[in-house]
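Note that one protein chain of the assembly has been removed; the remaining protein chains are unaltered in position.
All chains are identified by letter, namely A, B and C, in their written order; residue positions are counted from 1 within each chain.
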Amino acid sequence: MSAQPYDSHRLCELAGELIVNVRELAARGWTPATSSNFSQRIDERHAAITVSGRDKGRLREADIMVVDLDGAAVGSDHRPSAETLLHTQLYRRSADIGCILHTHSQHQTVASRLFAGAGHVRLEGYELLKAFAGNTTHEAAVNVPVLPNSQHMPTLAAQVDALLDRGPLWGYLIDGHGLYAWGRDMAEARRHLEAFDFLLGCELELARLTGSR
Amino acid sequence: MSAQPYDSHRLCELAGELIVNVRELAARGWTPATSSNFSQRIDERHAAITVSGRDKGRLREADIMVVDLDGAAVGSDHRPSAETLLHTQLYRRSADIGCILHTHSQHQTVASRLFAGAGHVRLEGYELLKAFAGNTTHEAAVNVPVLPNSQHMPTLAAQVDALLDRGPLWGYLIDGHGLYAWGRDMAEARRHLEAFDFLLGCELELARLTGSR
Amino acid sequence: MSAQPYDSHRLCELAGELIVNVRELAARGWTPATSSNFSQRIDERHAAITVSGRDKGRLREADIMVVDLDGAAVGSDHRPSAETLLHTQLYRRSADIGCILHTHSQHQTVASRLFAGAGHVRLEGYELLKAFAGNTTHEAAVNVPVLPNSQHMPTLAAQVDALLDRGPLWGYLIDGHGLYAWGRDMAEARRHLEAFDFLLGCELELARLTGSR
Partner (left out) sequence: MSAQPYDSHRLCELAGELIVNVRELAARGWTPATSSNFSQRIDERHAAITVSGRDKGRLREADIMVVDLDGAAVGSDHRPSAETLLHTQLYRRSADIGCILHTHSQHQTVASRLFAGAGHVRLEGYELLKAFAGNTTHEAAVNVPVLPNSQHMPTLAAQVDALLDRGPLWGYLIDGHGLYAWGRDMAEARRHLEAFDFLLGCELELARLTGSR
């Protein structure tokens, strides 16, 4: 009966997890004006991703579609968002990436503008750096890259690929836009996302208080 | 039986949509002290609008009245708010306007004060500019007009008319007051409202951080 | 049967209204660390007031007691809070005061510290000034007095009395402490409270942005 080239039971579970988590992120104001998109890997050839332009605070199953790792829709008439390529490039690149969360909080957008010139935000001296997989001490420092914004996704994807060549990376900012964060699964991706957002917020607050950046 | 000169079933649907959306905006603190008002077009001659002075966080059907496009009450003893004229002028002006949201968030009020001298807030370099109908790239810039406040609605309405003559417009600020935003329907009006509020918040934050405006 | 010198049915209604409204204010963070107190007039000789030290986010009927207008407990073993006197002086002073809301939001506390030297916060140029009973235009200006803090309530009460002698007043700040706001009933008191808090927040934000105050 089912001609679907993926496990529909697994899709159902992942969609449920997306709905709960995306609604929580929307309630924090991190997905203004129907922006942002979210995905989970189904298997080595497919991912579930939110349909572009839907209200993330009311996300439901019909707002989630399946794409292959080239970004083409599978069993759906929805046109995948242009940014789908930034999701699928990560899934293709590493089997260890299982979930990608792209949000637009005010902290993220403002930090991306403020640090676009520097090309990165340096996070240092925070206990919460231990939230990033592989970090075991607050003495680590993490550089969050800030990429120039572009409507040409292959350009952005090539820059991300170059960053991944340099070493472990759990997220990046795009100037004037927002944050991409990822992890092995939803729990890890969300932990990374929350840590990035919290630490970017602290950096902005310290910049206001000390007048330096 | 029904002497109402509009489709009461459509009113019922629009009122339900208003109640859900207005309560959500109230929960964000965008309607302090019973301020703000909200409307939807019923047909080419009528609109549904919130009754002045009601607690927007507890909005219910009895808090919504019908006006004609001259702003006169239809089938109701409630006196329409003075600002009703700012709603009806837009409905008269364009058949493409189906919903108008007027709120008083702190971002909106502070930005209106800060940029009243300049007469507009320039929004530029943000991905979220694509949230405005017709914009397809973040490379667009949007000027949000800031009008001087007045208790004389025809004065305000004339200024808005002049702005509309110049080109597409999805909202404006009034100094010390708040924001009017609109769209084809509730979904588009709310997307515009959220985009304006988010981007005004980013501009204020960047002004604090860089000490310039 | 009932030896109570007030209408217990009216008390029940007022208590219900206090519980709903106080919990909403607590949810906004305006009553940190069990601070703040709230009252409603029962009749010309009694008021219902929250018992000191209770968690306002979980307020229930047992957390509300009755006092006479000298501040003595009526039919209760609870000791009224020292600040009860600041409530009862207003009820004694004017039959038009039916509800008093005392909160500790961060806006209120910070504004009270920042403007203690000036002795007042001047609110001017805001549409929301029309939220205060009797104001019909945004062209009005409202001065919110800031009293020096004191643990000696008669000292504070005497200062409030002197302020009331000068003209209409809908609230005042105490330095390092918080805000008292009142009105004819809960709806008006809450409208005044929300307007004060919103406008104090705007003033602080503008002071940060313009570097002046």
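Operating definition for what follows: contacts are C-beta pairs under 8 Å (C-beta built on N, C-alpha and C of every residue); 3 or more make two chains touch, one makes a residue touch a chain.
Everything quoted here is computed from the prediction, not taken from an experiment.
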In the full assembly, spell out which visible chains the left-out chain is touching.
A, C
Have a look at C:T34, C:S94, C:T137 or C:T155 and name the one touching the chain we're not showing.
C:T34
Among C:V74, C:A157 or C:A207, residue touching the chain not depicted:
C:A207
When the complex is taken as a whole, what residues of chain C touch the one chain not shown?
29, 32-35, 55, 57, 104, 106, 109-110, 113-114, 149, 151, 174-178, 204, 207-208, 211, 213
Write the list of chain A residues that the hidden chain touches.
28, 125-128, 131, 137-139, 187, 191-192, 194-195, 197-198, 201-202, 205-206, 208-211
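We adopt the following convention: only the chains that are shown with their structure count from here on.
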In graph terms, nodes being chains and edges touches, is this line, ring, star, complete or other?
line
By C-alpha centres, the chain nearest the middle of everything shown is B
Farthest chain relative to chain C (centres taken as mean CA coordinates)
A
State the superposition rotation angle between the two copies chain A and chain C, fitting on C-alpha atoms only and giving a multiple of 5 degrees from 0 to 180.
180
Same residues or different residues: which describes how chain B and chain C meet, taking over half shared numbers as same?
different
Chain B and chain C, separation of their C-alpha mean positions in angstrom:
32
Quick one: chain A and chain C, Cα centre-to-centre, how many Å?
45
Chain B: positions in contact with at least two other chains
208, 211
